[in-house]
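Excluded from the complex is one protein chain; the other protein chains are retained at their positions.
Right after this comes chain A.
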Amino acid sequence: MTDEVTDEVTRPARSARQLERERIRRRQAVRSSSIATASTIVFLTLVAVLVTNSPGWPRVRETFFDPEWFVRSLPDVLQGFWTNVKIFLIAEPIILVVGLLVALARGLRAPVFFPLRVLAVVYTDVFRGVPTLLVIMLVGFGLPALQLTGVPSDEITLGVIALVLAYSAYVAEVFRAGIDTVHPSQIAAARSLGLSHGQAMRHVVLPQAVRRVIPPLLNDFVSLQKDTALVSTIGVIEALRQAQIYAASKFNYTPYLVAAMLFILLTIPMARFTDYLSARAARRRGPGGA
């Protein structure tokens, strides 16, 4: 650390050769950014010209890009979207906990836990195989039909249950992959210090595993944010459903565009954050790899 600072201070004036080099580099940087700008403009213009000159464009503009309908439907779709956000915010923490527990259950080797382990394996196999939409419909229509006492009947709760069932299976696999990347020598070191299996997991394996799986987990979050729209099939009035109501009665599809835009606005920050974390992790590992 201190070496770098003194280097900076005592560094002699740059030679003419280095100054020339830096001047050329600056010029190249300016040139590449102007090329990027120009090519983006050309590309966007081309797309715009192509779309607006297509034979169906006037009709599409009317039904999908109607400013009046945009403004009129926005409050209702936005209100519906709040339901999507709520479902996401409730489901996500539960998914993280359930996913982690399932991943840990799969790692239990003691004979007492045998049923738990089998249950975890069967659960992940089943729910990774069934399409999310199907899980939602089975839970949404099937669970209330059982007429068991204590089983919730409101659609939002049922939707959350279905999403938790579907997504925890994926998240469990992500956690398990993360746990597998921690080298066995770390466990050997922890156990040799007298830590139990549980303590070694908690203090040594999981902290390292979780750090490594944050980018793929965030990726699943993004996916979940979108899939909250699937609960519209069991009657939850969320953004997609609101847009559908408008579209069906007024024969205008602009509300769909409104809903799409809201989803994009929600997922973009998450996607950028994921990129940032991945890039940071790659930098940490350095050019030589882990």
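FYI, a residue touches a chain if its C-beta (ideal position, glycine included) is under 8 Å from a C-beta of that chain, and two chains touch if they have at least 3 such contacts; residues count from 1.
Throughout what follows, contacts and distances are computed from a predicted model.
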Expected UniProt protein name for the omitted chain (select from "RsbT antagonist protein RsbS", "Carbon-monoxide dehydrogenase large subunit", "Acyl carrier protein" or "Amino acid ABC transporter ATP-binding protein") would be "Amino acid ABC transporter ATP-binding protein"
Using the definition of touch stated at the top, determine which of A:L89, A:L193 or A:I264 touches the missing chain. A:L193
With respect to the chain omitted from the figure, which of A:R14, A:R31 or A:H203 is a touching residue? A:H203
Contact set of chain A toward the excluded chain (per top definition): 185-186, 188-196, 199, 203-204, 207-208, 211
